[in-house]
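One chain of protein is taken out of this complex; the other chains stay put.
To keep things simple, chains are lettered A, B and C as they appear, and every chain counts its residues starting from 1.
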Amino acid sequence: MASDVAVIVGVGSGLSAALARACAKRAMTVVLAARNIDKLSALAAETGARVIACHAVDRPQVDALFRAVGEIAVPSLVVYNASYRTRGPLVELEPAEVARSVEVTALGGFHVGQAAARQMLPAGRGSIFFTGASASVKGYAQSAPFAMGKFALRGLAQSMARELAPKGLHVAHFVIDGGISRGPGDPRGGRGVDGLLEPAAIAETYLHVHDQSRSAWTWEVELRP
Amino acid sequence: MASDVAVIVGVGSGLSAALARACAKRAMTVVLAARNIDKLSALAAETGARVIACHAVDRPQVDALFRAVGEIAVPSLVVYNASYRTRGPLVELEPAEVARSVEVTALGGFHVGQAAARQMLPAGRGSIFFTGASASVKGYAQSAPFAMGKFALRGLAQSMARELAPKGLHVAHFVIDGGISRGPGDPRGGRGVDGLLEPAAIAETYLHVHDQSRSAWTWEVELRP
Amino acid sequence: MASDVAVIVGVGSGLSAALARACAKRAMTVVLAARNIDKLSALAAETGARVIACHAVDRPQVDALFRAVGEIAVPSLVVYNASYRTRGPLVELEPAEVARSVEVTALGGFHVGQAAARQMLPAGRGSIFFTGASASVKGYAQSAPFAMGKFALRGLAQSMARELAPKGLHVAHFVIDGGISRGPGDPRGGRGVDGLLEPAAIAETYLHVHDQSRSAWTWEVELRP
Partner (left out) sequence: MASDVAVIVGVGSGLSAALARACAKRAMTVVLAARNIDKLSALAAETGARVIACHAVDRPQVDALFRAVGEIAVPSLVVYNASYRTRGPLVELEPAEVARSVEVTALGGFHVGQAAARQMLPAGRGSIFFTGASASVKGYAQSAPFAMGKFALRGLAQSMARELAPKGLHVAHFVIDGGISRGPGDPRGGRGVDGLLEPAAIAETYLHVHDQSRSAWTWEVELRP
């Protein structure tokens, strides 16, 4: 019996891998969903995770993902980590790239959040977490598309939290306010010990929020290096 | 010579009409752009406005709009008022309607903002204003799509303001925190004198912000009834 | 008959002088209140202002100020500009100086705001404005006392706005997000044209907010250079 399933959408960053390891360590069944699953075999082997190809902006693929998940069990934790960004001077941005930034970063979050809520609501419990960034709360120059996507994802999370908390679902938004370390060889390591966030440390806070008693839920948390 | 042109995108609400009247009163040349221009003839006659059909999510239409505007003059003021929303329990929302909410409310704002900035930057001056709502800063239950669109529009406005202010463009975001009166017959009039915002009063603050000296610009302002 | 009285508390900065000039220009009767009035004679002569010595943290002095004002008329506009700050590494701050920062910056604002509201409420109209800073919304390192004072003043303004708006009083909070120019000889002029806010430009926005129709009031506005 697989009683405790975690679904992580948008694998690739160190955070998703750290979440997969942290969930596996507590004997959760892990499902990794990503558009490109070519590089996930090592992580899957390490965590015993099931890997499912899924482009989160394509609704039928999201529905298929959750049908597959549902055959295991109603998930207790769903995390949406996928994002896409294009950068540059505002006047030079490609409209199609801007649209893609909003679609992957925010609309994919809606698809996954809605599909997860549909499975969880009958059970009246489950956590749906969205990963934000500094750009979720502040629009930076030359980065309007990412701000649009991450602001929208935060609006989605707030709205879902307000609506679904009374029904037993814990929706939370995590503002990762800094760069995430990619490991020992990270070229940004020059920032020093305080320059980057360790994915494993972030994952611990995700799981703490997942563990919170319904009597004192966090809807949003900022994490800084 | 038409030296002072205002472009108002998304006409229909009382706010756009009030802005058109306020601009016309100060002898600005007004261009009204809307997807459906059938009902704009009276307002156009009253304000001397030129009316151009434009669906803001269709980039070629936006580019055509600004080519037409450019034949008059570089606009000094561009206001993006268009929005679309779908409401209901999160699990019942139609994905296509959610996408449309984000596209009209936020991506259309990008198209218009980028096209406006391209015209204004060589002149090094001009105002680009975005109209927000209570949903720009708070995600309400059963209203995730509108929150997604309006949050995204705010992220766009912040990013544009930070990037373009040093280049002389005044980008501002207006949080209209309440319902806008539709006039004497408004069925919501029962809210009393303080229940709704008068469009003409809102328009005055838009034009004040447009008039602000570059030395003390407002990037965001809330208006409440 | 002096029908339109403006009271400006905490004179000294360029902003108070600019407000005094802007009010005088529209034929308002100006009252300047400050702890130290020695340097105000030139400004008083220029604006026809009445000058009253008042230390805003000393309640009897505030009450005496408003008794004197009341003998002219119920003020239509009261602005609280006074502040005090001590800076330095947190562990080296003098507790008495920290207390004084909070008292002058925030408690003085309460005394003035309450005294003003007592006069204005029977008339059911009037504006009470509080001047904030970048430190009103963000706590900077080595500047905890100023953050404490300015955050507290913002809390006061929000609470008063929410309570008194339904009674006809317009309470607003201005976040001056940058340095205020002290004129042509300002040693900080090296920041360039965009580095400092011109007091006269700020004053224009204060008076616009004062002029706003009750139907669309601003509770808070940010101004940036």
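Methods note: a residue touches a chain if its C-beta (ideal position, glycine included) is under 8 Å from a C-beta of that chain, and two chains touch if they have at least 3 such contacts.
What you see is a predicted model, and the numbers here were worked out from it, not measured in a lab.
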Problem set entry | Visible chains that the absent chain touches, using the contact criterion stated earlier | A, C
Exercise. Given the contact definition stated above, which residue among C:Ala144, C:Ile176 or C:Leu197 touches the chain not shown here?
Worked result: C:Ala144
Seminar exercise, completed: Among A:Ala24, A:Ala44, A:Val91 or A:Leu223, contact with the omitted chain is made only by A:Leu223
Exercise. Which subunit A residues would touch the chain omitted from the figure, given the whole complex?
Worked result: 165-166, 181, 193-194, 196-198, 200-202, 204-205, 208, 212-225
For this session: Just the residue numbers, please: which parts of subunit C touch the chain that's not shown?
Result: 59, 89-91, 93, 95, 98-99, 102-103, 106-107, 110-111, 113-114, 117-118, 121, 135, 138-145, 147-164
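We adopt the following convention: only the chains that are shown with their structure count from here on.
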Exercise. Measuring from the mean C-alpha position of subunit A to the mean C-alpha position of subunit C, what distance in angstrom results?
Worked result: 45
Problem set entry | Per-residue multi-chain contacts in subunit A, two or more chains | none
